[in-house]
Structures are given as C-alpha cells and as structure tokens.
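Below is a structure I'd like to ask you about.
The other protein chains are all here in position, but one chain of the complex has been omitted.
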Amino acid sequence: VEQVPLVTITTDFGTADGYVGTMKGVILSIAGDARLVDISHEIAPQNVRQAAYVLYTAYPFFPPHTVHLVVVDPGVGSARRPIALCTPAGCFVGPDNGVFSYVIAREPVEAMVELADPRYRLPQVSHTFHGRDIFAPAAAHLAAGVPITALGPPVPDPITFPPPRLEVAAGSIAGEILHADHFGNVITSIGQLVWSGDDLSLEPAFPEAGGTRRERASEAHQTGGGGAVRFQASKATVVVAGRDVCGLHRTYAQVEPGQVLALVGSEGHLEIAVREGSAAQRLGLQPGDLVTLRWR
Amino acid sequence: VEQVPLVTITTDFGTADGYVGTMKGVILSIAGDARLVDISHEIAPQNVRQAAYVLYTAYPFFPPHTVHLVVVDPGVGSARRPIALCTPAGCFVGPDNGVFSYVIAREPVEAMVELADPRYRLPQVSHTFHGRDIFAPAAAHLAAGVPITALGPPVPDPITFPPPRLEVAAGSIAGEILHADHFGNVITSIGQLVWSGDDLSLEPAFPEAGGTRRERASEAHQTGGGGAVRFQASKATVVVAGRDVCGLHRTYAQVEPGQVLALVGSEGHLEIAVREGSAAQRLGLQPGDLVTLRWR
Partner (left out) sequence: VEQVPLVTITTDFGTADGYVGTMKGVILSIAGDARLVDISHEIAPQNVRQAAYVLYTAYPFFPPHTVHLVVVDPGVGSARRPIALCTPAGCFVGPDNGVFSYVIAREPVEAMVELADPRYRLPQVSHTFHGRDIFAPAAAHLAAGVPITALGPPVPDPITFPPPRLEVAAGSIAGEILHADHFGNVITSIGQLVWSGDDLSLEPAFPEAGGTRRERASEAHQTGGGGAVRFQASKATVVVAGRDVCGLHRTYAQVEPGQVLALVGSEGHLEIAVREGSAAQRLGLQPGDLVTLRWR
C-alpha cells in the first residue's frame, strides 16, 4: 500500500455553502496529491460532543498516517487555541474545545501543539473561518510530512469533557444516549459490550474514566458476589424512564419488522432500534436521556 | 488512462453519521491508492428497488474496471448472502437481496460469488454493519486486483425481483413510476424510447423480461398492423389516473416555466416534468403509480 497523504474532514458546515469545498481547495493547494475523505458535515451546529462521538466511531478504521481534521468551533475568533495532536492511531487537527476528548481518553498522545506558527497558516487569517485559514493548512502540512512539533509550542493541558455516564451496580448498568443515527437507531454510552457465548461482558469504552468505574463495577459485583461485569444476554432488559422497553438480541432479523429491540451495535455499544423503523421517533429518545440495562 | 482502483458507493446511510466515512477508511486501509466516488447515500432506508434504479442510471458511465459497492441491506445479520459479481461493465458488491436485478438483466455475468472467505473480511464481523466489516473489504480487495473467485464459492441463484411494469398494446404503452428525482421530475418504466426523426420507438430497458414483452408488443402491433413499437411523438399523450396530463416534447425549453410536459429523460425513459417546478408535487405522483403513454 502506497502511503498517499490522507485527510478526513468532519464539520458542522453542511454541504450547501461551499465552505467544505473551500477547505479542500486550501489543502490541495498545499498537498496536491492528498486524498480527502468526508466523515460528516452534518454535525448539529456547534455540537462539539456529537462531533467527538462521530469521530470516535470512524477514526479507528483509517490507516495510522491519516490526519483527521475536525472543525466544530463555536469559539472561533475567541482565545480558544487551535491544536494538533498525534497518536499511533492517527493525527488530529481542530479547536481545543473538547472535540478530541474520546481520542485522548483512548489513545496514547505522542505530541500535542498549538497551531501558532504563521508559516503553516494562510497569509491572511479571518476572524470567522479558521477552518480555511488555520486548520486546513495545518492538516495539509501535517499530511505532507511537516513534523507536528514544527507547527507550534506544546499544549500540556487540552480541554476535555468528562466521559459520558456509565454506572455499574449489582444487576444493572446505567448510561445515557450518545447519538440517534440516520435510521433512528439510538446509541448509548453502555459499551463496549463483548459477546462470549450467550453472555456479555463490559469493557468501558473510555479508559480514563474507566479506572474509577471499573472499581465501582467490581465493588458492585462484590455485592452480587462476582469479579468482572458479565451477564446472560437473554435475561437483560432495557429500561427507559422507568419502563421496560425491550430485550437484547443479536441482530435486527431476530424480531419482526416494526418491533423494538436492543442489540450490541457496530461500535460495541448498547443500541436501541426498531427493525425497519426509527427507535428515536417511536420512543421519543434524545441524546442525554438516561438508559439502564438490567438483568437478574 | 492509468488504471487506478476505482470504487463507487451507494447506501441508505445518509451522510450525517460517519458510517460512509468509516467504510472509506476500511477501503483505503486495504487499497491505499483507491479512488472513491459517492453515487448516493440518500436511498430511502431499506429501499432496495430505489437503490437498484439509481445504480442502473450511473454504472454504465464508469470505466469497466470500477467496483460498485452497494449497501442497502434490510437483512443485515440474517441468512441473506453477501455477494460479488463481475460483468464486462464493472464489478458489483453488496447483499443478495435483488439490488443487482437490473444489472443482471442487462449485463452478461462472468462470475458471481458469496463473500465467504474470512481473509477478505475484517477480523471481527459485527451483526449490524456488514458494509464496514464484509462489503467494504471485499470491494477494496477486488479493486486492488484479487480475483473474484478467491472471495468465496459461486452463487448460481441470486435473488432478483421482476422487472417493472411495461405493457405494450395497440396504440399505448403502460408502465409505472420508478423514481421521483431531486427536481420533482418523475421517471417511468416506459423505456428506453429512442428518437428517429419525429418518431419514437421502444427498446425495452430490461432484456430478460423484454423477450416476452417484445413478443407481446409485436402481437399488439399486429393488431394495429405493424412490426416494432413505433409512433409519432406529436400524437402521444401521457395518461395518469384516467386523466390526460400532458403531451410529449423534446426539451424543457419547449414549454413555458410552470407548465407540465413529458419528455424522454436522460436514461431514455419517459419522464413527466414541470419546467422549473416539481411534477411529483404538482401531480401528486409516487413510485409505483401507473402511467400510460397513448397515441392514435
């Protein structure tokens, strides 16, 4: 596999205005042979947490030399720092507003810098479009081989937000809804769930917080008399707003079209779905809503 | 023309969630120099027939070494087979659910296999995202030069759905609406219509069924005393729900803005349009509705 510069782009810009195309023009003016891949441009305006989630689902599937450019930037023009960071799973460029929280929680950070060197910005920097003037040039230079340390001084204290709710007790795990996708499938913070035979076990998705939680989890399990969190899938029920909404299955095809089910989604998180329908709409669920997985 | 690996992608995933980007990451991890082209990600959820139609309009315009990846897959996780097929007009990868019906009807199939060999899947296959775990890797390997027969055993009996309605009688052709596009232009199964002077003649779009139909057509014409189906365009009228809605023109510009017209669309099918407006909205038309083209 030849190693062409590869840049992914995630924004809340939509695709109607030409803003994304403009950033691509900037990148291709600097790294003429770069390959560009859109992750999403339909992040809800200024929704940094949604961008962090979408990035988390996609970046692990790209080659490690990929530069992931993320511009969801409510603080553009304020004192918030523009940053870049590199990990063994790829480099990341964007505003220092928490959008890389899940990356930082999961990957060892090799270097993190502020995008301060004017040689790696456009000659004129606007007050409103740092995606074009600061972030796209930095991503292009990184992808083209400029070492990250050339872009500016180290950032020892990036902004990160706390990991999403994940509380393990005897016989239950409580979490929250992270995302409702295009199909109306609702993805929760209860993950990652791993099948082993007919049982599921929990390996918390965001290890930084996982430490504490794993302890809490085993404490809980001590009450129940166990070690790691592990339970029989067929005995589990999903509870939302005090109501049992469905059991846990392996695939959509195990229920009839129109029926509600829960399953382990493609990122290993508990997901609530309606076969050939929308769970978000049917159950009125939204990001932030509390979900509990309960078993006996 | 240098022959770079070329993969097109058609899904019902939308572009908000990062699912398409994730598949592209998988493809580029396997075939680093692949060129990727989006056909559509706005197929209505689980609408296999719409995907088949959109693919049919696009694939003939790509180089023959292209791999067309289609993931509209209501049966993900069930027993439906993942397949690949190669024809002189390109290779195709996706679920065995009829989505390649129009391709199979129009192109000689050189090989068709089930995507069974685990070497050409991701190491872990989820129950809900075969686009990422099975189909994208297969498309990438095919595009990179792996022979189709390496991917798995032959499939002699793919699922196909019957071709859309196309019934020729003396002085009329009956069909159905296949698709309403972004502009509200309504494309019917009455095709392919070919201009010759001021006349139009019919060459059924899907030859498998075309055999029967051509016979029926000439039978009908025998009633009228003719050979192939051929009629004078200026004498033709489009009838929907028992009502004459418009005559047949060559271009939008032949009527005033806001007026309803029919013409031979860019794929050679009868199309109902409103100049600078939406025929789907104005006439309340939907896929599946019956349309008749009548002449004297």
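All chains are identified by letter, namely A and B, in their written order; residue positions are counted from 1 within each chain.
Everything below uses one rule, namely that a contact is a pair of C-beta atoms (placed from the backbone, for glycine too) under 8 Å apart; a residue touches a chain by one contact, two chains touch by 3 or more.
Remember, predicted model here, so these are calculated numbers, not experimental data.
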Going by the contact rule already stated, which one of A:I39, A:L55 or A:V76 would touch the omitted chain in the full complex?
A:V76
Among A:G32, A:P147 or A:P162, exactly one should touch the missing chain; which is it?
A:G32
What subunit B residues would touch the chain not displayed?
1-4, 6, 8, 10, 15, 35, 37-43, 54-55, 57-59, 61-63, 66, 179, 181-183, 250-254, 263-266, 271, 276
For subunit A, enumerate the residues touching the unshown chain of the complex.
13-26, 28-33, 36, 45-46, 74-78, 126-129, 132-133
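Note that only the chains that are shown with their structure count from here on.
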If subunit A and subunit B share one sequence, what is the angle of the rotation that overlays their CA atoms, in steps of 5 degrees?
120
Whole-Å gap separating subunit A and subunit B, where each centre is the average of the chain's CA atoms
35
